[in-house]
Structures are given as C-alpha cells and as structure tokens.
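Every protein chain but one is kept in place in this view of the complex.
Note that the chains take the letters A and B in the order they are written out, and that residue 1 is the start of every chain.
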Amino acid sequence: MSKIFKNQLFIPIAALLLLVLFNLIVDPAFFALSKGVYDGDSILTGNLISIIDNGSELAILAIGMTLVTAASGGQDISVGATMTLAGSVIVKVLRGSETSPVTLHQSIIVAFLVGCLVAILCGAFNGALVAFFKIQPMVATLILFTAGRSIASWVNNNQNIIIKDEKFKYFGYYLPKIPIPTPFIIAIICIIIMALLLKFTTLGLYTQAVGINENSSRLNGINPTLMKFVSFIILGVCVAVAGLIKASRQEGTISYGGFAKYIEMDAILAVALGGNPLGGGKFNMAASIIGAYVIQFLTITLYARGVNPEALPAYKAVVVIILVVISAPTVRDKISSLTKKLRVPKKEVC
Amino acid sequence: MQNVDFTLCEGEIHALMGENGAGKSTLIKVLTGVYGKDEGEIFLKGMEKAAVIHSPQDAQKLGISTVYQEITLCPNLSVAENMYIGRENKIYQNWKKINADADRMLKTLDIPAQAKQQLSTCSIAVQQMVAIARAVDMDCKVLILDEPTSSLDEHEVEKLFTLMRDLKKRGVGIIFVTHFLDQVYEVCDKITVLRDGKLVGEYEIKDLPRVKLVAKMLGKDFDDVADIKDEGACYKGEDADKVVLSAENLCSNQGIKPFDFYIKKGEVNGFTGLLGSGRSECVRAIFGADRVTSGTVSMNGKKVKISKPIHAMKNGIAYLPEDRKIDGIIGELSVRDNIILALQVLKGAFRPFSKAEANKFADEYVKLLEIKTASNDTPIKSLSGGNQQKVILARWLLANPEYLILDEPTRGIDVGTKVEIQKLVLKLASEGKSITFISSETDEMIRTCSRLVVMRDRKVVGELSGEDLTQNKIMSTIAGGGEE
Partner (left out) sequence: MKKKFLGVVLSVAMVATLLAGCGKKEEAPADDATATEAPADDAAGDDAETPDDSAASGKLIKVGIINNDPSESGYRTANVNDLQNWFTEEKGYDASFEYSLKNDEQIKFAQKFIQDGVDYLLLSAAGTAGWDSVLKEAQDAGIKVILFDRTIDADESLYEGSIVSDMKAEGQKAVDWLAEQGKDEYNIIHIQGEMGSAAQVGRTEALQEKVDAEDSWNIVAQQTADWDEGKAQQQVEAVINKGDDFNVIYAENDNMAKGAVAALDKAGITHGKDGDVIVIGFDCNKWALESVLAGEWNYDGQCNPFQAELLDDVIKTLEAGEEVDPKVVIMDEKGFDCETITQEDVDTYGI
C-alpha cells in the first residue's frame, strides 16, 4: 500500500481521478462521447476528446521541459515565445509573400523542417548559455522570452495572415477518415518516440546522473555539458511540433503577442504535477505527460462548469495549489507513513 | 534500530562504536530529532518527564549539539555566518560583534580561518573544525561528534582532543563516534557498542581491550589485520615487470608541481603525505579529472591522450574519488544504476543495459562485496557511508579496469570493511591489476603498498619501497629532514 503512495505516478493519477470523480458527481454527462461530422467524415466529439485534443501541445512541451528540468535543474521560460517564432516561421514559409495565399508556397514538410531548424537554433542558443556559459536556465531563457515574440512578428512583418489550406488544417483538426483529432495522434507519436529514446539509449540515465551530481557524472565519463545542451535541443524539437499544431489550429492567424501565451508556465506546472523535482535530477516522463493532461482536464472542467470569468484564474490557482501541495515529497512521505501506521501496527524500520 | 539503551553522564566522553550500518548514525539522528522515534523515551538531567524532541531545533534548545560526519554547513556563507546562523531569531544582527566573537573563538581553538572568509575557500578539515566551533560556542550540555576526525590530520586531531577534554572538565557530556580505535582509547571513558541496529553492551574503557572491542563490533573473533599482506600472494605473472602506466612531467591546473610516475602490472603503490600535500591532485591529473596542463602519459608503452575522465576510462583506468559525496555517488539514483554507470558509459550511449542485465550485475556485486542494501532499487544516498563506498568500488570493479586508483577508499568506514577493502586490493593485485592506493592512515599504506610516493607541499619529494617502508621512515620523509 505504501508503495503505491511512494510511486511517482500516484500524484498525477490521483489528481486525474479526483477530477474524474468531481465531474461524475456534478455532471456524469461530462464524459459523454458522441458522433459528429467533420468535412463529411464522422468523428468523435465530447469533453474527453476536447481534453486529449487541446492538451496535446502541452503534453509535447512537457516532454522536453522534463528533460531540461532534469538535466539543468532549471526551466526554460522561453517556450511560448519560441513556439510563436516557430509557428511564425512555418507560416512565413507557407505563405511566401501573400497574406492569404490560395496555394501553398512551399510544401508543409519543408515549412515544418524550417520551423524545426529555427526552434532547434533557439534551443541551441538557450542550451549554449546554460551548458557552456553556466548561466541559470531561467536567466538564460529570459533573453528569448523577451525577444522571441518580437522576432516572430518581424518574421512576418507584423502582418495579418490566414492560410486557408485543407492539408495545412490536417495538423490541428482531423485527417480524412480518422475520427480522432490529429494533435492527439501527433502527441502519441512524440510520446512513443521519447519512450523509444529512453529505452534504446542511455538518455534517461545520463540526464538524471548529470542533474543529480554533475561532478560524479563527469568522473564517470559522462559529458554534462553535452547532456544539458542535448536536452535543450530536444525541447526545441518539441516546441517546433507544438508550434506546427497550434499554427494549424489557427489557420496561420498568429497574434504574436498572445500565441501560446503562458504555455511555458503550464509546461513547468505539468513537470511539477508529475512529482518531478524542479531542482533537477530524477524524472518520470509518464508522470509529466499525465500532469499535462491533468491541467487540460482542469481547464475543460472549469469551462464546462461555466465558472464566472473573473474568478476563473482564482479557481485554477486554488486547484493547482492543492495539487502541487499534495504532490510535494514531504506530504507524500507523510501520507505513506500514515498509511503504514494504519496498516502495519509495528514493522521493523531499517 | 531496536531497543537500544544508552546513558551519558556529565563530564564524560562516551564512544559509540559499531560497523557501518550498525545504527550509530540512526541513534544520533533520533537523539537530535532528525528522525522520529517509534518507541522509547529520552530523559535529560533535571527533567522529570521525557524530553520532547521532534526537530533539531528542539534538541538544540535542550542543549544537544551535533557535528556530523558530512559537513552540513553552507559553503557560500562566511565562517562567522556559519557559526551563528539560525541560532538567534533576531532580525537585527550586529555583524561587527559577531565577526569579532567568531574571530576570538577561532583563535582560542587555533583554527586557521578568518571570520569573514567564505567557508568554501577553507579546506575540508578547517570546515569541520568550524562546525565544531559552532557547536562548542552554543554552550551545549551534550555534544555529539559524528566522525569529526575523519578529515583532520594528527595535529588537528590533537587540538580537537584538547578541546574535548576541556569541555569534559566543564561538565559537558560528549558522544564520540569514530572509526579510529587509537582515538577511542586516547580520549574516551566509556564505550557503547552497537551491531546490526541492536545494543551489544556498554563498557568501561579499561575493561575492554582493543581486540575485544573489535571482536564485539564484528561479532566474531578478530583475525589480526597485520597479517593480511602475507595472505595474498603477489602477482607472479611473466609480465610482472611490465610498466602499465607511466607519466612524465604531468601537471594539472590544481597547483601541483610536475611529477613523474609509473606503475607496473600487479603492483600496489601509493601516494602519501599530509592532507593537502597534493596526493589527490596527482591521481586526478592521471585520470584527467582536472585540466591537465602539461606532461605525457603512456599506457602499456603507447602514448595516450587523457584530457577527460572518459579518455582514461577507455584506456582501462578507474578512479575512486576522495570525496564520495561530491564526486562519487549519484545520490538519488538506485544502487543498481550507480553500480552499472561506469560500464554503461564505456559500452556507449546507444547500447543501454536492460533492467535484467543491470540487476544481474548489481546482484553479483552486492553479494561479492557484501553491500548492505534493502534492494537494488534503493537510492544510494540512504545507504551508510561504508556501503556507499562499496557501491562505488563495485562500479569500478564491474568496469574491469587494468589500473585502479583508490583515493581514500577507507575513509569513514568501519574496521571490518577497511580490512575487507585492503584484502580486496591485494587480491586484485595478485590477479594482475595495478592499483594506486591512497590513505591517511600510514599503517594501512604500509600493509598494502609495495612502493610509496611521498608528497609535501604539492610536490613529490621521495619514493620509498622495500625495507624503507616503515612508519618512521615515512614520517621523516614527509617532514622533510630540514633539507629546504
């Protein structure tokens, strides 16, 4: 029993169950799935679909943020800005010089690769500052946090753009004949790739070792600088994918100041909700990803409940505080020792 | 820990003895409120009811102060701040006065540090003494010293003992935890022995001669450590004369003078010298742990470039670092991950061990080195110091190096394990591994090494072997005989 409480996945899953329970009590219809029609194809709709759909960007970012947090012991706060930049670049490549292109100027693959390159460059910039120049991650990423959106608007000359293209819309909506939203499918692919990376390379072991004890890692032949740098690069790729999804969702209408605003905070929160120490070291990727969907679940729950708009942030804050407090290691230890006492009256403690 | 009774009288120095993992640290942490207790009570003089100790602050208020084995001060604060921080809950602090007080205290105790100096700029020994000064300055009734001497040299130890005797006269009860038997017999009045979390007994010092003490700690009869060298036969292969590693004019950015060094196959040699004489820096330079500024290294006659640890590892060199907390363990990772780490790095980032393989390795070495751990999944930081050291040793043995550098492998470890490690060193050598062994305890070095490089003031000043390997000869070489 106490093992369950000690498990890192316990907190995000418990939080998820709590939200499920709340909705079951208040309104069981919350979970209803129904069939809809989109572009002639039948699709699934409902709150659950809405959650897995709209939580995708966050889940993808949480993957990269978890690695950065573990390796560098800090967070990248430029994610929202670089995501805007990546989205802006993708849109720029697609549109050429027209504001509402009738045909795409370049193939989407090329546009995505260029966006990816830019996001990776941003990651490399942050990573270089953190890994080579030993600057605190939050401080290092503050540069792009401030400048990223301006660069993004400069890329497109501040123009109002719309890209009405069926294929471009695939990434944010539905693929033909597939009843599940594409963003979720992309998120699953990202998760699988990350799982394979963790299984077939020593990324996980090295990242954790570097985050826990840089000195020891170096003396055991690991290159801490490289590991930190790599984690930022991976986050860069995640940012580009998330940027593509969101740009597609909005058909290229990027409001440079508001695109993916504060998503970096949600990504960091997802990592924290997953019970991962924000000071770096050990991490659990699955917990972070579940954490991301918990946040989205909460958002949709609040929307479904029609919470008073002025009070919305306050509600969210209260729930987040509760979740973060119960996911704090000290509280978890207390809970687990409490159940230990209840279950086994006297047990040898070694 | 189970059912331990422990009594400390006023003005007494009470040794708490036991192997690693016997429960000494646990007992201390319960006494000081770091750990909660499940059963039992703690009584203090002049109190009718059992004392309530839920936190270190409670303990401090009751006059129980502790100096831990691992330094628990804040390295980026000044010495004075470290001595006075958290003691008075005043918003306004008269730093001028505090600095003056601290300076006076440091002077009385003859500690070579300035009040305003940043703690991290002091040597480990001095940091330890600052921690003691902090505790002493708190007018405590019970002073707990958890391995305070493990990083001090003889002169500093003597100073500490003078201080302890002084405090004893003032009626302070001192609990003294150490692995140095000599020290126990030098200052202590009583000994309490623990084994496997249980009480073995409490003895007057005169009733318990050394051999019996060790026997009690180990729970078996003590085979005389002096004999171990003869047991392990030397390496007798045909290539016994082959030089495995040689270094010329090697120098790193850590302020050591360039030095030459070689080691033959199956040989055990060592660096000796006072703390801070540069012996660790020398081996770190060989391993590429510090930035090498000059010199050449050859492995089996072939010139190799070692500028990073990974280069050394690929050339079959292993290095067990001096400070296992900072350079050795990866605290939150499991025993298993800590064991396989070096071999995994050698194998490459794209060929990870499966969990089953890793567990097999871990099981093998946990058994071989008798590592006391709840499971392979236990984080290494929750193991006792000696077992942590064994895990690090296992890590390097698993990597199967040709040349093994062991920097203070026996520091902070109980007698039984010390002997085990020394035996292991000799056994490995007899199998043809070359080993460099560094220890602060000269007798250990004499017992294990066949050749000693002597260092003074960051410079190699001599080499001793064969007949010359005696305590006296080493001392006089370290002291330098007034040639400069």
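Methods note: contacts are C-beta pairs under 8 Å (C-beta built on N, C-alpha and C of every residue); 3 or more make two chains touch, one makes a residue touch a chain.
Quantities reported herein were computed from a predicted structural model and do not represent experimental measurements.
Peer 1: Taking the complete complex into account, tell me which visible chains touch the one left out.
Peer 2: Across all of the complex, the chain we cannot see touches A.
Peer 1: Can you tell me which of A:I180, A:L226, A:A286 or A:I335 touches the chain that was removed from the display?
Peer 2: Of the candidates A:I180, A:L226, A:A286 or A:I335, A:L226 is in touch with the missing chain.
Peer 1: Who touches the missing chain here, A:L121, A:L142 or A:A286?
Peer 2: The single option touching the absent chain is A:L121.
Peer 1: Can you list, in ascending order, the chain A residues touching the missing chain?
Peer 2: Touching the chain left out of view, chain A contributes residues 27, 29-30, 32, 36-38, 43, 45-47, 50, 54, 97, 99-100, 121-122, 124-125, 128-129, 131-133, 143, 147, 149-154, 157-162, 173-174, 225-226, 229, 246, 249-251, 253, 255-258, 260-261, 299-300, 303-304, 306-307, 309-310, 312.
In this text, only the chains that are shown with their structure count from here on.
Peer 1: Taking each chain's centre as the mean of its CA atoms, how far is chain A from chain B in angstrom?
Peer 2: Roughly 44 Å, centre to centre.
Peer 1: Spell out the part of chain B that touches chain A in their complex, as residue ranges.
Peer 2: Its residues touching chain A are 1-2, 38, 197, 287, 289, 308-310, 313-314, 319, 321, 326-333, 337, 341-342, 344-346, 349-350, 352, 374, 395.
Peer 1: Can you list the chain A residues touching chain B in their complex?
Peer 2: Residue list for chain A touching chain B: 199-203, 205-206, 208-209, 212-213, 215-223, 281-282, 346, 348-350.
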